[in-house]
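One chain of protein is taken out of this complex; the other chains stay put.
Moving on, here comes chain A:
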Amino acid sequence: MAEERTVMRTQLPTSAESQNPQLKKALEFPILEKQNWLIHLHYIHKDYEACKAVIKEQLRETQGLCEYALYVQALIFRLEGNIQDSLELFQTCAVLSPQCADNLKQVARSLFLLGKHKAATEVYNEAAKLNQKDWEICHNLGVCYIYLKQFNKARDQLHHALHLNRHDLTYIMLGKIHLLEGNLDKAIEIYKKAVEFSPENTELLTTLGLLYLQLGIYQKAFEYLGNALTYDPTNYKAILAAGSMMQTHGDFDVALTKYRIVACAVPESPPLWNNIGMCFFGKKKYVAAISCLKRANYLAPFDWKILYNLGLVHLTMQQYASAFHFLSAAINFQPKMAELYMLLAVALTNLEDTENAKRAYAEAVHLDKCNPLVNLNYAVLLYNQGQKREALAQYQEMEKKVNLLKDSSSLEFDSEMVEVAQKLGAALHVGEALVWTKPAKDSRSQHRTTSASKAACFQQPLGSNQALGQAMSSAAAYRKLPSGEERPQMKNLSYT
């Protein structure tokens, strides 16, 4: 459209230049920000190649003066991992326009990414001088102080940031500080506030659920995890935690369905396969359980829980030698856990090594503080070996623990355990002194109280499995439970 072109040309302000091409170049400086909008659009479209091309063109034309082009170039360097170059470019930008707080913030962030937290805090403070009410500066200062381990200052800064403008990130960081300091309650408070502010953030909901799980408040934990799952049905952590809770309640099929979702997304996760294995265990599919647990063990050979579970399942399958193997490996990693020694002792008992079994039990009793099952099994063994006095002593220990547990929390005791204990009591002529009146809830809860004090994992592989395992061991003990005459018979049983 020729006419259009001439029309446009005549409307150019400096028409004189069009006649003198040499002067034209010198006279008309291109506007520096000419293609900033294009650079920005390419950047937010994540089209970094096109962006870099435009930046290069602009820098060439403006002889390196276009600040935004340098800025975005530095951002792209950072995204590519080239933090040092990014830092240098940001410093150039800061020189080009010293009043701009943004450039200083980016310099500080680059320093932070390079691990120079102290220098980063200094630059952030400088930026803060230019722009007082910037939540980003306060938030990032807080994060730097976390890395510098100055938790008080970090907390102040983060609170200040929240004051200015509430963001999920700040809440998460504050929660982390409290967790690092070991203050679970305050962390929960912060997360609750965060969830109030942004009820659809699955990360917050999941973290809150897991914290409640750690504290043992299962109702709320399940509520929050359920919420997280409604917003994002494929959330790995939430599914794993919710699944483990379902397992403790015996809903193995539902848990398995849930695990299927995650198994597609994250197929190589040791806790996932551990839990799947224990679901199969709960459904009495022992071979499948072993397969899954072996896979979990292959993925995480140092995880004592998987080894514990492997030991347990092998005990159930009467493969006492393999069970011993796994349990001794688990003890290597977790030498202070009474239940491991107890199961080891059960394996040894079944392997006819009573001497070492007794030593294992002794160790277990020595380490254990609150699980009456340990004492019960020891008592059974001692009784079988004819050491009635020691058996009685252990029985009394068990009574003490049961009473303690009854008083401290409303627990239920495994029915089989109760049966065995009563039989043993009768055999020892102790009488019905011990009252097991609490309504039958599983002894798994007992185990939970001990595990709550440990560093919590959301895996909970021991929930129902523990009860079953204990049932198995007590059943084994039961078979050996004599009433004098049955004793020789008992010996035969063990050979089958």
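Definition applied: a residue touches a chain if its C-beta (ideal position, glycine included) is under 8 Å from a C-beta of that chain, and two chains touch if they have at least 3 such contacts; residues count from 1.
In this section, contacts and distances are computed from a predicted model.
Participant: As a check of understanding, state which of "Aspartate aminotransferase", "BBSome complex member BBS1", "Protein YIPF3" or "BRCA1-associated ATM activator 1" is the UniProt name of the chain not shown.
Facilitator: This omitted chain is identified in its UniProt record as "BBSome complex member BBS1".
Participant: Per the definition of touch given earlier, which of A:150, A:291, A:387 or A:422 contacts the omitted chain?
Facilitator: Candidates A:150, A:291, A:387 or A:422; residue touching the omitted chain: A:291.
Participant: Identify the residue among A:91, A:150 or A:198 that touches the chain left out of the display.
Facilitator: Residue touching the absent chain, from the options given: A:198.
Participant: Looking at the full complex, which residue from A:145, A:252 or A:324 touches the chain that isn't shown here?
Facilitator: A:324
Participant: Applying the definition given at the start, please give the residues of chain A touching the unseen chain.
Facilitator: Looking at chain A, the ones touching the missing chain are residues 1, 3-5, 7-8, 11, 13, 26-27, 29-38, 40-41, 43-46, 50, 53-54, 57, 62-65, 97-99, 102, 135, 165, 167-169, 198, 200, 232-234, 256-265, 276, 280, 287-288, 290-292, 294-295, 297-298, 301, 307, 310, 317-322, 324-326, 328-329, 331-332, 335, 348, 350-353, 355-356, 359-360, 363, 494-495.
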